[in-house]
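Omission of a single protein chain aside, the complex is shown with its protein chains in their original locations.
Labels for the chains are A and B, by order of writing; each one numbers its residues from 1.
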Amino acid sequence: MLRAVARRRQRAAASLPNRDAAMKGTTAMVVSHASPGAPRFLPRAALADLVTLLQDEGFTVVGPTVVDGVVMYRPIDSPDDLPHGVNDVQQRGTYRLAEGDPELTFEFASGPDSPKRFLFPPQQQLMQFRVQGEGFEVTAGPPDVPKIALLGVRPCDLAAIRVQDRVFGQDDPATFRCESEPWYEQAREQTLLVAVNCTSPGGNCFCVSWGTGPEAHEGFDLSLTELRDGFICRAGSPRGKELAAKLPLREPTRTELDLAELLMNRACEHMGRALDTASVKELLEQKREDSHWDEVAQRCLSCGNCTMVCPTCFCSTVTDVTDLSGEETTRVRSWESCFTHQFSYTVAGPGRDSLRSRYRHWLRHKLCTWQDQFGVSGCVGCGRCITWCPVGIDITQEVQALRNDSTSLPAPIAPACAFSSEGSPP
Amino acid sequence: MIAHVDVDGRPEPICGMDQWMPAPARILAVQTENFNTRTFRLQFVDPVLREQFRFAPGQFNMLYAPGVGEAAISISSDPARPGVIDHTIRVVGSVTRAVDAAGPGGLVGLRGPFGKPWPMKQMEGHNLVIVAGGIGLAPLRPVIYSILNERDRYRRVVLLYGCRTPEDRLYAHELEQWEDRGAIQVLVTVDNATAAWTGPVGVVTNLLKRLRVSAQETIVLVCGPKILNRVAAWKFLQLHVPPSRVYVSLERNMNCGFGRCGHCQYDKFFVCRDGPVFCFADIADVFAKEEI
Partner (left out) sequence: MAEAPTAEPAAEPAAQPAPEPRRRPRLAVYKFSSCDGCQLQLLNLEDELLALADAVEIAYFLEARRQELPPPYDVGLVEGSISTPEEEERIQTVRRNCKFLVAIGACATSGGIQSLRNWANVEEFTRHVYARPQWIKSLETATPIAAHVFVDFELHGCPVNPRQLLELVSALLNHRRPNIPTHCLCIECKRRGLPCVLSAHGEPCLGPITQAGCGALCPAVGRACYGCFGPMEQPRIGALGERFAQAQQRPPAEIMRMIRSFNGYLEPFKQASDHYERQAAQQD
């Protein structure tokens, strides 16, 4: 037990330089890092080589595939499983696949899955143990960390991973001792990330507002920008450089580089939505009480879909499950949503009983208090919460409505005399 | 980032299997406090942990009943004697019922200590007013022990304690002892008196009328139900005690204990890590806001 603590200490100490680098930007998402390697060109046919190479190195390659009309992350055998010629139309509360350019493989925007599913699984056994004499005998630990290569990670999701890195203790200097997540850390170390820059952003994307996309600058092993005959490929880590060395890459032509740059610029201009991020934290600090929360509560279902698809949401619940004899106990951690009644429940009753307070908590946490807690915004602009909200509540519009709403604030519940000179000492 | 989180002064939490494995502990003794509240004296099974365990007044443990689950319970014993750990528990939920059913000799688990303690260092050289309601006395008992252990470090100390009836008083015997020793002043009030009760009747904050508070030299510690926390904090602010000298201990739904699971969020704070003890100055703008 003590050894585990010491090990964590060592790990924490070893990661100090990185942590300092990551902490430089406190509120902005963009953090300067070692610049990625020089651009190279990966011919389209060589995508299969990449997949095979990863498989040969023992990775399970997970990539986007079309499942029941939705692009989702699933294990793939070859590039044939990727969604070729598929585009998507995303609006508030709706998602439809459409026919895309048959020669392109990554023409779609984010689906409901994010890398969170693999680094912080939705349901995970923490341990299994039984009461044995004077103590608890651990009979099983968490499952082994799978060796996964994620292909097609979007820049906003890379940003989300960096946000969760802070939550799970890798980059967070404010964390308190035993709280870094060993499983998460190991999964992060082990998982290989092949990013694909966004050339055709979705209808609910607003990564440009946060500076998290459409082009990835850091946090990947390899990044690809899709052109018609192939990909502009960059290595972003030593591991990525090793991989690149084994791929049939060639020097890109001037035209290819120009085209890639043009595609990125065009993507910036075609964001489906925009969020005015300037002083959004200050706005929400002021809007603790606002009639607009009541208005949202009329529409919100409190179903928790936004929190489930959000790539940064980290709340979880640990429950004990026993077998019939009660001898063996399994501790299971599951994704939790702040929209459930149970979430804030104490003996004194639910902390947040009304829908207005739950939506307010979620939005204020994402955009405001997250920055106090982790020095970074909890929103990366992927737009998933807009697409997968059954009633199409749009975070960008809600923030705009809060900005525009100049109605007077309701009287505070605390008596105004709290700080007045009324009431002299007896 | 959040200020006022002094991470370094805190004792090392004990939790095996990285964060989630409780360490086994035995129930040595059970003391009945009132009709639904009992104090359990616990000791780690592992002698190494007994030596290693330290806590500061105001911190809590995650108390685990095998096969049932965990509950966040504040530590009520003397921090100078961390070899045995007292937890005063109201038997109201499935975990507390299971611990109660285990009884003396029963095996439970502990993870902890977690949370930010009372500002013992800052309290030195000050007058102290300790306000407790009901089971809110439990996290304040270690404060009183610490004061009694080193009485010279503090100036005048007053404990204001309110509960429903005289029979509901926690640590009734000790309350009398503390007062008899004269080291601290103890004022107890009840909501409903019995025939034998000769003390004051009414809410705790009424007891304030019996005090002269020198606003600039006093530190106030409050722990009780929500309504008491609010009224007590406001009353002291009205008496010109600066917000930076009023401390409140809050209750929230704790699941992990170290700021990971998100359940206990209170505005920007994780109550399990940035609290449960808060300086009023830090939470002034959200304190008493409903459903934060």
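Throughout what follows, a contact is a pair of C-beta atoms (placed from the backbone, for glycine too) under 8 Å apart; a residue touches a chain by one contact, two chains touch by 3 or more.
Just so it is clear, the structure is predicted and the values come from calculations on it, not from any experiment.
Trainee: In the complete assembly, which of B:Ser77, B:Asn127 or B:Thr218 touches the absent chain?
Mentor: Final answer for the missing-chain contact: B:Ser77.
Trainee: With the full complex in mind, choose from B:Ala98, B:Val190 or B:Leu221 the residue touching the hidden chain.
Mentor: The single option touching the absent chain is B:Ala98.
Trainee: Touch as defined at the start, partner being the missing chain; which of A:Asp229, A:Asp258, A:Asp323 or A:Asp405 qualifies?
Mentor: Reading the full complex, the residue touching the unseen chain is A:Asp323.
Trainee: Which residue among A:Phe108, A:Trp293, A:Trp370 or A:Trp388 touches the omitted chain?
Mentor: Here the residue in touch with the unshown chain is A:Trp388.
Trainee: Which one touches the absent chain: A:Ala260, A:Met308 or A:Leu363?
Mentor: For the chain that is not drawn, the touching residue is A:Met308.
Trainee: Write down which of A:Ala267, A:Leu284, A:Cys300 or A:Val399 is the residue touching the left-out chain.
Mentor: Selected residue, touching the omitted chain: A:Cys300.
Trainee: What residue numbers in subunit B mark contact with the hidden partner chain?
Mentor: Answer for subunit B: residues 26-29, 31, 39, 41, 43, 65, 67-69, 77-78, 81, 83-84, 86, 93-95, 97-98, 101, 104-105, 145, 148, 171, 173-174 touch the chain left out.
Trainee: With the missing chain put back, which residues of subunit A would touch it? List them for me.
Mentor: The missing chain touches subunit A at positions 67-70, 72, 93-96, 112-113, 117, 122-123, 298-305, 308-309, 319-326, 334-335, 337, 339-342, 355, 387-392.
One rule holds for everything that comes next: only the chains that are shown with their structure count from here on.
Trainee: Which of the residues in subunit B come into contact with subunit A in the complex?
Mentor: Within the complex, subunit B contacts subunit A at residues 1-2, 5, 7, 10, 12-24, 45-46, 66-70, 90, 92-93, 107, 109, 208-209, 211-213, 215, 225-226, 230, 234-235, 237-240, 251-253, 255-256, 258-263, 265, 267-268, 270, 273, 285-292.
Trainee: Which positions of subunit A touch subunit B when the two form their complex?
Mentor: Result: residues 1, 4-5, 8, 26, 126-127, 129, 131, 134-136, 138, 141, 167-168, 174-179, 181-182, 288-289, 314-320, 322, 326, 329, 331, 336, 338, 343-348, 351-354, 356-357, 361, 364-365, 368-369, 372-373, 375, 412-415, 417-423, 425-426 of subunit A touch subunit B.
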